[in-house]
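A single protein chain has been omitted; all remaining protein chains appear in their positions.
The first chain written gets the first letter, and so on, giving A, B and C; residue counts start at 1 in each chain.
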Amino acid sequence: MKKIYMDYSATTPMREEVLEAMLPYLRERYGNPSSLHLFGRETRKALDEAREKVAAGLGVTPEEIIFTSGGTEANNLAIMGVARGISSGKNHIITSAVEHHAALDTVKFLGERGYKITILPVDEYGIVSPQQVKDAITDQTILVSIMTANNEVGSILPFEEIGRICREKGVYYHTDAVQAIGHIPFNLHEQPVDLLSLSAHKFYGPKGVGALYIRRKTRVKQILFGGGQERKLRPGTENLSAIVGLGRAMELAVAHIPEKIEKLSRLRDRLIQGLLQIEDVRLNGHPEKRLPGNVNVSIFFVEGESLLLDLDLKGIAVSSGSACTSGSLDPSHVLLAMGLDPQIAQGSLRFSLGAENTIEEIDYTLEAVQETVQKLRAMSPFIRNIC
Amino acid sequence: MKKIYMDYSATTPMREEVLEAMLPYLRERYGNPSSLHLFGRETRKALDEAREKVAAGLGVTPEEIIFTSGGTEANNLAIMGVARGISSGKNHIITSAVEHHAALDTVKFLGERGYKITILPVDEYGIVSPQQVKDAITDQTILVSIMTANNEVGSILPFEEIGRICREKGVYYHTDAVQAIGHIPFNLHEQPVDLLSLSAHKFYGPKGVGALYIRRKTRVKQILFGGGQERKLRPGTENLSAIVGLGRAMELAVAHIPEKIEKLSRLRDRLIQGLLQIEDVRLNGHPEKRLPGNVNVSIFFVEGESLLLDLDLKGIAVSSGSACTSGSLDPSHVLLAMGLDPQIAQGSLRFSLGAENTIEEIDYTLEAVQETVQKLRAMSPFIRNIC
Amino acid sequence: MYNEKVMDHFQNPRNVGEMDNPSGVGEVGNMRCGDIMKIYIKVENDIIQDIKFLTFGCGAAIASSSALTEMVKGKTLEEALQITNKDVANELGGLPEPKLHCSNLAADALHKAILDFQTNK
Partner (left out) sequence: MYNEKVMDHFQNPRNVGEMDNPSGVGEVGNMRCGDIMKIYIKVENDIIQDIKFLTFGCGAAIASSSALTEMVKGKTLEEALQITNKDVANELGGLPEPKLHCSNLAADALHKAILDFQTNK
C-alpha cells in the first residue's frame, strides 16, 4: 500500500544530514557540557556552535537563545518567565483565542493565579488584527503573546505590526513561531519581537528540543529549578545530540526558503482546488496569508475522525485538528473561535504538506478523499436533514 | 594521550544497544505518537513499550510512569506537582541539605511562595537519619523529598526507612533516584515510595529524557501547560527516540546489578586505598553505604579546579563537585553541609567509575594524582602555614 | 487505537442506510462530542425483522452502530431492550476509554426506536 504522509505540521521526518550531525553526540562525544575536562569541553563547543547556528538562522546573537525541551516548554518559559520577571506589579497578559494550548493554557493558568488576562477573539480566518491588540493594551499590560502562524488553519498573523505596537507601548511581545520557522522568511533582527518559541521537529529536526529566543535585556526568570545551565534559565543536563540536531536543522531550514515556498504552495493550491470541487467543502483559514504547506477544510455532514480513519486505511496520513488534541473529543478551539458551527468544525481535516510530497500524491489523495467522503456521507443522517 | 573517563556520575556514554533501539525513531518512524494515523500508531506503540520497560525495571505498572525531559524536570514535577495537587491547605515540605539543586532549589522556590519548608541537616557522611525525618513531620507536612543516593559523595541514604515513616504518617515521599537507578538494586513494588525521579543519561541511556514514577492515586498536578500528553501531566510532543532509548537502557541497567556492583566496587576500593596513601587526603561520604562507582576525596592545601585541570592534561576526566555547579565558584553545598571547612571542601575531587574503567586505569590515575598533588602543593601557600 | 473487529465494522458497516416506512425510528445525539446516531427498525410479530442506521461520528460511533444492527436483527423487542451500550462495546472486543461514553450510544438509539414503535403502534 502507498504510504502518503501529509501531517508535517504534527511532526516532520528528520533530514539525513541532521542525523549525521547528531550521531557523534550519541556515540563517542558524550561528555556533559558542564564538565570542565576534555570530554565536557568538546561537547560544550558543540553546544556553543549549535547556539550560533540557531541564532544565525534567526538573525540574532547566540546569547539570546535558550534551549528547551520543545515548543511547549519554550512557550511556558516565555509566558511564565516574563510574568515571574516583572517587578513592577503590573499583571495583565494578552493572548489570542487561536493559540496552541502550550501558550493559551499557560496564560489561563496565570489567570487562575491572579493575573488579568485578555484572550482576543479572531476573525473568520483566525486572524487577530493589530488594532485589536492596540485596544487591549492597558497601562497594566506586561506581555502580548500572539502566534506567528496557526498550526491548524495555517493563517499567518500580522506579527510584525503587532510587535511594532507592543514596542511602541513598551510591552513585551512573545510569538509562538513553532509553525513558522523554516516555512516563511524570517529575520528577527528586523522585527520587533522580544521572545520567540521554536521546536526542531517541526522543521526536519529532532523531537524533544526547541528554543526560546529572548531579546537582550528582556527580563525573564526561570520556571524550573536546578543546575545553572542555559544562563540559569533552563536547568538540566543539556540534550546535546538533539541540540546539535536543532542547530543543523536550522541551518538547512533557512536555506532556499523562497524555492521551498514556491514548490509547496503549488502542491497546496492544487490540493485546495481539488478539495473545493467536492460538494459542501469549505476552506478554513486565510486564502492567501497562509502557510505554504497548510490545507484545512471542513467537509460538511461527516465527522473528522472517521474521515481520517478511512483515509488512513488508504495509506494517507492527515490530521483532524492538531495532533495533541486529536486524542480528545472536543472540536478544535481554533475553528470554534473562527465562528464555525461545532458540527462543521468536527468535520474538518488538516493536510499539511512537506518536503517529500509530490503531485502524484496530491492527485491520489484527492481521489481517495472523494471516495471516503462519498462513503461516509452515505451513512450520515445530516445530509438528508439539511439538503 | 590516554583518555580516561572517570566522570560517570556527570553522564555516561550510551550503550550501542540503546542507540540501535533509537535509530529507527530517528529515521523512518517519525510519526507523532498523538496522531491517529499509521505513522502515529507505530510510534505510540513504541512509546507504550518503552513505558512498560521502565515500569518493569522499577517493579511498577506502566500507568505510573511519566516521561520528562530529564531528572531535573522529574524533580520539579514531583515537588511542585505535589504542592499544586494538595487541596487540604497543608503546606509543609521537608527535604535535606544534600539534595541536588533540582530538588533543593525547587523546595526553596516553594518556600518563597509561602510554603513552609524544612531543610534537614546531615551527618558527617551526608546522611539524613529516619529519626530526623520523623521528628520534622508535622500535621501540616505534605511531602518529604530525600534522595536515594548522593551525586557528589556517593552516600546511600536510608530511603526505605524514610519511606516507611512517611507512609505511617500519611505524608508523600519523593526520592531523587537519579544516581541510584541501575547502580543499586531496587524494587519499587516493595518500597514505600510515592514518587521517584530518574534520568536516562546516568545509566548509559540518552541525555534529555527522564521519568517520574508516580504511585497510583498520588495527587500530582502538571507544572507545564499544553497538549494532553503523558496523562496531561507533561505536555509537549514526546521525545520519542530518547524515550525508546530510556526503555532499552532501563532493561539493560537492571540486569546483572550484583555483578556490576562487585566489579565496580573493587575498582573503587582500589582507588580509595591508593588515594588515602597520599598524605593529607580524606575520603568524603560514607565508607560502606556508598555507590559502587563513587570516590570523593578532599586533598588538603590544593584547590579542586586546578587539580581537575592538571589531571585533565594527563587525560583523566574527573569532577570537582557536580557537573552542573562546577562552572560556579562556590564550594559544594553538599560538602559544606557535611561540616567540611570551605577551604577543604574546595580541594575536593569526585572520581565516578563506570562500565569501561579498568584496573590499569585506576593505577595510572593514582600515579597521575600523586604527581599533580605534589606539583600543586609546591605552589600552595597553605602547606607551609599549616604544617 | 481500534482493534480489528472495530475496524472491520468501520470499513464494512452492516445495515447502513435509511428505511422506507420504518416501524420505529430512534435518534440520539451527544452535543458535547457531536456524534449522532439514527436507528430505523422494522418490527413484525414483536421481532426486529430489519434494522438500518445512519451515523455521524467517529470510527467508534460507526462501528458501534453497525455492530448493534447485527446483534439485534431477528431478536424480539424484549431481547433487544436488554442490550446495553456496554454489550455493544463488548461485542466489538472493547473500545478505547475516551470513546466508551460518547460514541457508544447505539443501544440507546435502538431503545428509542423501540419506544417510538411502541408509542405509535
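One rule holds for everything that comes next: a residue touches a chain if its C-beta (ideal position, glycine included) is under 8 Å from a C-beta of that chain, and two chains touch if they have at least 3 such contacts.
Remember, predicted model here, so these are calculated numbers, not experimental data.
Novice: Determine which one of B:54, B:93, B:244 or B:302 touches the chain that has been left out.
Specialist: Looking across B:54, B:93, B:244 or B:302, the contact with the absent chain belongs to B:302.
Novice: Among the options B:255, B:276 or B:313, which residue touches the chain absent from this view?
Specialist: Of the listed residues, the one touching the omitted chain is B:313.
Novice: Touching the absent chain: which residues on subunit B qualify?
Specialist: Residues in contact with the chain left out: 301-306, 309-310, 313, 327-331, 342-343, 346, 378-382, 384.
As a working rule, only the chains that are shown with their structure count from here on.
Novice: So how far apart, in whole Å, are subunit A and subunit B when each is placed at the average of its C-alpha atoms?
Specialist: Centres of subunit A and subunit B (C-alpha means) sit 34 Å apart.
Novice: List the centre-to-centre spacing of subunit B and subunit C in whole Å, with centres computed as mean CA coordinates.
Specialist: 55
Novice: Would you give the residues of subunit B that are in contact with at least 2 other chains, written as numbers and ranges?
Specialist: In subunit B, residues 36 touch at least two other chains, as defined above.
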